[in-house]
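With one protein chain withheld, the remaining protein chains of the complex are depicted in position.
Take a look at subunit A:
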Amino acid sequence: MSADTFCLERVSVAATNDITSVFRTGRRTYGQQFDELYSQRLRSLKPAAAEAAEHRWPRVQETPNVLNVEGPQATFIVGTVFVDSGNKPSTLHQVERERWVSDIHGEQYREAPDTVVFLEDESGRIRLVGSVVDKAILASGVVAAVLGVETAEGDFEVADICFARMAPQKPMPVLKEDKYVALVSGLQMTTERPITLALQLLAETLCGELGALGTMQPLAAKIAQVVLVGDTMQLPPAPLGHAEDMRVNDRTVAAKLAKQVDGFLADIAANVPVAIMPGAADPADTSLPQQPLPRSLLPQCSQYSGFSSLTNPALLQLDGLYLLGSSGQNIDDLRRYSSEPASRLAAASLGWRHIAPTAPDTLWCYPFTTHDPFVLHDTPHVYFVGNQSQFDSVVTRGPDGQSTRVVMIPRFADTNQIVLVNMRTLECSTLEISA
């Protein structure tokens, strides 16, 4: 199938991709540690959390740092939550046994009997106790304001918790016509089965090639942008071993896969603008933000001006609509802290004004020093999360009329579903490719 044989009159969007640069690391150094990232985060979010707290508990005094709490007088303190749990795998013990396990996940962190929740700021940390803490949706790294009293043991008995709440939002653009963003996640192409029938059908659907006989063509024509939200490839794992060995590993199979993926995507990109975000299974960084897949990996795609390679997470602006996307690692990690559905955790992230609070503790990330890129200074109109087990969508509203469409995109490889978001109405729907 080639782009020349079929021509579809398609809607277009004004895309400004350069705003994705907030998640670009630039030249990376590693001489630093993670403390500065946490400090930057707290510095960015403390004022908003304190403001929300003053609004919520008007008659209560703030104690400026967590270690200054004293005595039985109710007060509130603002700091970063840290959950200590025996269920977090110990790097130390693994190192001592000379066994590094890359996938360290498996347990619910807050269910361990020795779980302790702390609130920490520059001055130090204080233990939070009480049923309010146990019930709250909390994760390490979240900035929170906490109301309560100090106990005789020096813990902080919590009566209520609040957060920065949703950040300001740019006005929603007014569009005259329906346009769709197609969110595609988890294609998980492998060398054994690079292009399944479902994938081929998907490509043809997105290109509008197959719609002539049915109702799909008008819809396809309204797809203004396709976003591949992570795990486009299912890269065969690198043989474990010493870093020096990895440099000379045979990766011809993986390279072959990359080439097939390149060809497949180039065909789509010839018809409709395509943006690709890396995910956990793609050949990209393990730590967030994942940097864009390079041109060298996708030489055919890079021929098309409509093809772009994004970071993960990524921030897109299409016709004035702000879309924030993640390939799912941040939400998967949050699920270690809460049994809430993923969509609620994503919505909660907006209320925390932070999309990856568990980084760097259990979610690997680059040690930023000058800022924390995961802090939300603006609330997006759409927040989509890829590689989820099923489709889900909620709208979450903020205190000042903010409203965000939160979309959980199912893994295509498992569900044959993609998600279409109407840029005018923010309605969203799944499109299932039945192969």
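Note that a residue touches a chain if its C-beta (ideal position, glycine included) is under 8 Å from a C-beta of that chain, and two chains touch if they have at least 3 such contacts; residues count from 1.
Rule of thumb we're sticking to: contacts and distances are computed from a predicted model.
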Absent chain [UniProt protein name; select from "Pkinase-domain-containing protein", "DNA polymerase", "Exosome complex component RRP41" or "Sporulation-specific protein SPO7"]:
"DNA polymerase"
Among A:E54, A:E107, A:E120 or A:D178, choose the residue that contacts the chain missing from this document, as touch is defined above.
A:E120
From A:S44, A:T80 or A:N387, residue that would touch the chain that is not displayed
A:T80
Chain not shown: contacting residue from A:Q291, A:Q317 or A:N387
A:Q291
Among listed residues A:G148, A:G279 or A:P380, the absent chain is touched only by A:G148
